[in-house]
Structures are given as C-alpha cells and as structure tokens.
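Only one protein chain is missing; all other protein chains are in place.
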Amino acid sequence: MRLLLLLLSLWPPALAQEGPPPDLSPEVFRIARELRCPVCQGESAAESNSGVAVEMRRLIAEMLEEGKTAAEIKAFFVERYGEWILYEPPRRGVTLWVWVLPVVGLFLLGLGLFAYFRPRRPLPKELLEEAERRLKEPPA
Amino acid sequence: MTPALLGNLSVALALAFSLLGLALALLAYLQGDGRFLKGAKALASLTLLSALAAFVALEWALLTHDFSLAYVARNHALQDPLWVTLVTPWAALEGSLLLWGLLQTLYTFVASRKPLDPWRASLVLAVLFGIQVFFFGVMATIASPFQTLPNPPADGTGPNPLLQDHWMMAVHPVLMYLGFVGLSVPYAYAVAAMVTRRYQSWVEETRWWTLIAWGFLTAGKVAGMWWSYEVLGWGGYWAWDPVENASFVPWLLATAFLHTAYVQQARGAFKTWNFAFVTLAFSATLLGTFLTRSGVIQSVHAFAEGPVGPAFLGFFLLSTALGLGLLSRVSREVRDVAVFRPFSREGALLLGAFFFAGWALVVVLGTFYPLLVEAFAGAKVSVGAPFFNQVSAPIGVGLLLLMGVGPILPWRRPREEVFRNLYLLLAALALGTLLGLLRGYTLGASLAVGLFLYNTLAVALLFTEGVRARRLAGLSPWSFLENRRRVGSLLVHFAVALMALAIAFSQTYRLEAEKTLYKGQAWEVAGVRMAFQGVRALDEGRRFAVEARLSTDRFGEVRPRLHFYPQMQSPLPSPKVIYTPGNDYYFLLMDFDREKGEWASVRLVVTPMVFWIWVAGVLMALGTLYILWPASRPEAAREVSPA
Partner (left out) sequence: MRGWLWVLVVAFLAGLFWWGMQRNPRELPSVLAKERRPAPDFTLPLLPPYRAEWGETFRLGDHLGKRPIVLNFWASWCYPACYEEAPVLEAAWRKHKDRVLFVGVNTQDKEPEALRFIAQFGLTFPQVFDPRGRVGVDYGMYGVPETFFIDGEGRVYARRAGAIDEATLEGYLKELRP
C-alpha cells in the first residue's frame, strides 16, 4: 500500500480522478466495434484506449440506457464525424463501388473460366499430338 | 574502432560489394564469361560478411550503451532488460533496414551456392544484388543506423513500450522478414526464367525457396496474431490493418503459387500464372515495406515517417515494372491450353488459384479504396474490418471446399471411383452443418463445423488411400510417411481447416463486458465469477506496473496489469489470458482508484476456440518442416499408384 501511495505521488496524472467509469455491457462493445476511433484511426472504438474512444463508449452506454437503438447510436456519431466513422463502408454513394467491384470480379472470373474451358478453334497438329502424348503419360 | 566507425564502414563495404556483384553478374550474362560469374558468387559471401559486421556493430553499440549513435539514443535506455536491448535493432526504421539487408545477403549467399546454369545464375544473382544495392544504398545515404550525434545524451528514451512488453518482439519481426526476403529468390528465378525464356524448369527449382519463404511468412503471421492477442489488450488477433493486409497479400499469392507450381511441374500448364504470382508476391512485399515507412496510409504498424518513402516507392515501382514488363512478353509468347477437364485436380487447383488471387485483389481493393476515393473524389471514407470479413467469408468457404475435394480428384478427368468419395465428403459437410444448426449455432458457425468435418474426412480419406496403396504395392504401410510432400500437405490442410473453424467461432461468439468492481465485490459474467481483492503497485525500473488481484472461481487468482511508461501519455493494459480448449478468458485492468485503491474497472473478453488457432499455426509450421526435411530415402518418397 505504501508503494502505491509512493507511485501515486510520483505520477502526475493520478490526481483529480473523475470517479469510477461506468459499466459497459456486451452490447456497448458490439456497437463500438462498428465505429472507428477518430484519434487512433487504425483501431475501433471498442479497442482503442484514447480519451475520445473512452468517451464514445461511455456515450454509447448512456444512449443504450435511454433506449436508443444501435442504428440511432451510429447515426449520432455519423452526424458528428461523417460517414467515415463507420467501420463498415455504407452500401451507397462513393463506397458502393467497394462492395460492387468484388461481385463484378467474381462474375468476370466466371466468364474467364468459361472461356478457358470452352473448346476453341482446332489446335495446330503438333500441339494436338503433344497434348495426346501427355494424356497418355502416367501420372507423376 | 568504435561501433559507429565499424557500422558505417561495413554498410559502405556491403554497398560497394553489392554494386560490384551486380556489375559482375550482369557482365557474366552479357559477355558469357564464367569468370565474372565466379567473381559474383565470391562477392555474395563478402556482402554477407560485411552485413553481419554492420549488424554486430549495432548490437555492440546497444550493448555498450553507446549513446553517441542517434539510433541508440532514440531507441535504447540504460534500464532496458538484456533481451530488449538485443531486439532493439529491429525496433525502429533504420535498424529494421539493416536486418532486412542482412537477411537478403544471407539468402543471396545461399542462392549463389545452388547449382544453376550460368545464364540464369548470373541473372538471379544480378537481381538479388540489385535488391541489396537498394537496401544498403538507402542505409548508406538517407537512413543510416550509424548516424552520430555531436552531443550524446547520458541516457536514451528506450524503444516504443508496445515493443518491449512481450518476448514475441524477438520472434515475429525476424520470421516475417525471413519470409519477405525469402520471396526475393523466387522472384529472381522468375525474372531469370522470363529473360532467358526458359519457362518450365524454374518452377521445380524455386519450389523449395517458395516453401521456405511461405513457411516463414506463415509462422511470422501466426506469431504476429498471437502477439497482438497477448499484448495489445484488445483481445483480437487480426484487425485488417493496412500493413497486416500488405503482408497478407504476398502470403495469399505465395500460397497460390505453391499450388499452381505443382500443376506446372506435373502438367506444364499455368506458366504465365506462375510467373505472375511470384512477381506480384514480391511486388506486394515491397509495397508493404513502402506502406510501413512512408505515411501514405494510417496504420498502427507504421514506423515514424522519414525520407525513405520516395526511395521505397521508386524501388517498388522499378521491381513492379520489371516484373510486369517481362510478364506481358511471356503472356504473349506462351499460350496455355487446357488439356484437362474442369472437374479434375488441375481444374480444382486452377479455381483455387483464382480464389487466392481474387482474395488478394479484394484485400488490395479494400486497403487502397480510401486512398483512391480521397485522390479522385476528395472524400474521406473508411473501409474497415466488417468489409474485409464479409468479403473474405465466401472466398474462404470456396477455398475450404476446394481444399477438401482437390486432392481427391484425379488428374485430367474425373473417374468413377472418385464419385464415391465425393458423396462421402458432401455427406460430411451436410451432417456437420446440420449438427451445428441443431445445437443452435448460427448458419455461419454451423457451416464452419460442416466444412471442418468435410476437410477432416478428406484428409483421412487421402491418408488411408495412401497407406492402402502402399500395402497393395507390397510395401510397409508406414512407408507412406516417407512421401513427405503428401503427408506434410495433408497436415497443413488439416491445420487450415482447424484454423478456419476456430476463426469462425471466435468471431461469431466473442463477448466482452466491462464493470467497475469495489473491493470484495463479485461479478458473474459469461460463466466466470470473479471478485476484486485489491491493487498492488510495482516499480520495475523502466515502468511502473499496477496489478489488480482478482480471485476467480475457476482459475484461481488472476492478475491483469496496467503498465505506466514514462514516455507514454496513457497506460498500457497488459492482459492476463487464460487459455482453455473451449474458451479463452481475457482479463484486462482498464482503470483503478488512484487515491485509495478501492475500485478497479475490469474488462473481460471471452472468445471461443482461439486456443486452436495457435495449435493450427504450430501444425502448419510442423507440416511445412516435414515437407522441407531432406528425405532419407528419395525413392520411397515417390507416390505409389494403387493400380
């Protein structure tokens, strides 16, 4: 205990604490995980330990207690920070393309494979013979 | 002889030798004179020695607390423990370049010892020396680890606290670099093959190199995941952070290459694809190092920005241009003809390769999309983990399906007896999924169970067939274990299936909650009951630690900590992780009563099956080692056909 007091006296940020932080339910973390931390921009609001993230979690907890839904809470933050604060890019506007392009890519892949396996114009004789020869080879 | 002098001299020598080696190798190719090649090979050992000397110089400076070196002053402190001092060379930018350069000289040296025809050997060495010239050039000019200070301080600030919290710092970066640098050798072979138009034999020759690099990359990534999990206090292991993605893309491409190389070796197909995979894997590696050191993208992994950004950009562009330029020529000259049916092993491998490539492309898209949007539309968008998770899930499912069915399908065209096995596999998949749904798991988790059963059954089927074939051929059934490639890859595939199951469950059923507990107060959450007994302070020299004592009903006394480092504004939570085969219990001390120690704010994260991710990682490493281990009797290692 003495060492703790020594530690506290040497450590400036230890003074003037606000009181115990609020309890955070699993739902708070589920929502916070979908929001980006504005300060530590690579982390979500659930992971980050920056002051803003702590405050965001506290706000989410308070809003949940007031009965707000997850959508309303997310809208609250979007109103202040813009859509950037959402971890998941919204499926509209300029970020629609990031969702669409993979689907387009899959479609193109299908086309490519179809073209690859489709019988083409006949191969030159030498290639056909080579192909036949390889087909007759024992498997390695 | 001071460390600074030795270091600067060694770096300069390494640069000079690399330049000379590059010149000799190019001359060997252009003039066709074997003496130039001999000289180049000799220089490989000289560059290794000088790089080693430079590395030793840096360690020497650190161990003797030589603060006249700017690097030591910025990254080392007198009170650092010995192991922290030893790993400080890769704790910051300049030192990490030295480590990269050293490993590159090592790979060049080993590559120079491998027999290869003189035309391609000279090109391979030219490429490898070229890479060395870049790294040592950067170290000699803009990012020297041996820059001296006119007024050396009495003590330094020490490395970033995040990097000294855990011994994994000694392991993860080295493994990753061994993987990254290892990819340069297949790249060099590919370039040599493309230039000399020897489009077939390079695949067999680079298989070992790629496997080694892949093994290190896999081990490094799993180590990184575990480090992130154990240390960073968020209870996760993968964040789809841009730098993580940048190291994931080469891994995906290298995995694709390992599989399509197999096809090219056996069937001569996928020539262009193989060149593409290797070249792009190496380019992606350089892109990753560029991202970490340039400040283009916000990332938790980024080194402090410096002047190296443009240099790395230039090198990345150069190697990509070289690769793509040669590739465009190859694709014009080589025509792949599908002499196999889609429903065959080649077909499965081709589809799998496409999926890997597609996954790599999607990850690149998501990572750079914000940059693109900002450049062309001026808007700030965020593409985070939910995007990557949702897009990766279907690709992952496709790959898991292919992983089970691919090795069972025969070459070229399907055969009758194979269909029986396929029905069995499908039955396992359906059964597993159904079982999961009946137990109340989500659709995704149930599908993961189904896929795990499916793949386990596939591995078991292949294993028994291999043993049976040996027995039918009159050999001992255990001789199947001599077929290292088969057995090793079966082990790796099983490990992948296990990891996929663990990832699916840990993502779906993760639970976290935070509560402020007063002394003596108990908290019951997620099947754990814990009571707060008090806090304790410890002075550990380079940091203060505050430990909370939690008595739990299942795990005894658990003591998560908060570490206070002088150079960090807020404390670092150091979690206490309890691993069990079922769930992982992750205790974090978030805050505590600084006046009287009456309360503590504790966060508990419960994630199922994370333990099995690490087990799977170890199995993957073991499987890879098994494949690489030299076969004692090469003839017994060959596959035996049942008929």
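Each chain carries a letter (A and B) given by its place in the written order, and its residues are counted from 1.
Assume contacts are C-beta pairs under 8 Å (C-beta built on N, C-alpha and C of every residue); 3 or more make two chains touch, one makes a residue touch a chain.
These numbers come from a predicted model, not from an experiment.
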Which displayed chains the hidden chain touches across the whole complex: A, B
Residue touching the undisplayed chain, where the options are B:S331, B:T442 or B:S551: B:S331
Among B:I142, B:A170 or B:A321, the residue in touch with the chain that has been omitted: B:A321
Contact footprint on chain A, counting only the chain that is left out: 12-13, 15-16, 18, 38-39, 41, 51-52, 55-56, 58-59, 77, 79-82, 84
Residue ranges of chain B at the interface with the undisplayed chain: 290, 294-298, 309-310, 313, 316-317, 320-321, 324-325, 327-328, 331-332, 368, 371-372, 374-375, 379-380, 569
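FYI, only the chains that are shown with their structure count from here on.
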Length of the line joining the C-alpha centres of chain A and chain B, rounded to whole Å: 20
Contacting residues of chain A [partner chain B, same complex]: 1, 3-4, 6-8, 11, 13-15, 17, 20-26, 28-29, 34, 36, 40-44, 46-47, 49-51, 82-89, 94-95, 97-99, 101-102, 105-106, 109, 112-113, 116-117, 123, 127, 131, 134-135, 138-140
Complex interface listing, chain B residues touching chain A: 232-234, 236, 239, 241-242, 265-268, 298-300, 337-339, 341-342, 347, 350-351, 354, 358, 361-362, 365-366, 369, 373, 377, 379-387, 390-391, 410-412, 511-516, 535-539, 544, 546, 564, 569-570, 572-573, 590-591, 593-595, 597, 599, 601, 603, 639, 641
